[in-house]
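A single protein chain has been removed from this complex, and every other one stays in its place.
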């Protein structure tokens, strides 16, 4: 891990009152596993995926665009905001089965150069009166 | 107005669903004022730029993203729609002085690989009743 | 026509060198008729529609949203920018047959309270190498 990242993490650990670094990491891992449990269902649903990345990082813009085009049917559209000379925020609206949404979201978020990625589950509203 | 022109206009008014002739003329006048505000002036205004391109064409996604980041202050946000395995539609909303908007629009539209580009002028709505 | 609009139009008429007001209106009408000729074709295409409106004007937000929902299949998505305390810019991406796009665009633009509306034709990119 980069030194700056380690230091910021240690500050967070102190603020949150963790006994040590591995205790904190264990909690993060548990939380990720809980999130992973989502999406057992097979009904069409909606989600958004937010990505923050530095567009100077290799061909990241092209790579993400490529993944998105392979998943045409799932991605309704994408809102792109240029944050500063380096950083982009991309918010995608997806519609499809949970497993399919999860799969493309995982690929996008784990792409090298993505600084922050988040899947946020929504709904088509149909099953909610 | 010549009778023929009046008749053609009345047909257009019906087709477009306007309540009456003066409502339709008011819209034409407003549109002319927007064009005018746009062409000469130095007042802040709005515009959209639409681009259709094949994202497989060289590093076009990165190139466009680069131009956009150089013009951060002008570009409010961009809506991106994946059309098929090759083609993207990007619609940008811009806010700034007409000359600056025109300049970045020209650069984007003339980028190699852009199949279709169009600047469409709008307004901030302030000067229009 | 509101007095402020008439005055702005008279200024524009002088700048453009028209002999009188009705000469200028005749030109606007002719131009609208030319635009109307577009879209005889029957192939699926893309377009954007931009609308500027004052969201305080009656129930305009609900009215536009209603028209849009009646045309679900045509409207891919809409980008909404809040311009100031009164004015909104809405940019819609549409996909469908020219006649259908033209029809919904006409309804939206002619809605009372829309200050400025513009249909801008794009392409799906398929027929363009």
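Should a chain be cited, it is by its letter among A, B and C, assigned in written order, with residues numbered from 1 in that chain.
In this section, a contact is a pair of C-beta atoms (placed from the backbone, for glycine too) under 8 Å apart; a residue touches a chain by one contact, two chains touch by 3 or more.
Remember, predicted model here, so these are calculated numbers, not experimental data.
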In the whole complex, of C:21, C:80 or C:112, the residue touching the missing chain would be C:80
For chain A, the residues touching the chain missing from this view: 1-2, 4-5, 8-9, 12, 15, 22, 24-26, 28-33, 36, 46, 48, 50, 52-54, 76-77, 79, 81, 83-84, 86-87, 89, 91, 93, 106-107, 109-110, 112, 115-118, 120-126, 128
Tell me which stretches of chain C touch the chain missing from the display. 55, 59, 61-62, 65-66, 68-70, 72, 75, 77-82, 84-86, 88
Positions on chain B contacted by the hidden chain, ascending: 76-77, 79, 93
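The rule is simple: only the chains that are shown with their structure count from here on.
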Report the inter-chain centroid distance for chain A and chain B in whole angstrom, where each centroid is the mean of the CA atoms. 32
Suppose each chain is reduced to the average of its Cα coordinates; what separation in Å results between chain B and chain C? 11
Going by the contact rule already set, what residues in chain B reach two or more other chains? 77, 79, 81, 84, 86
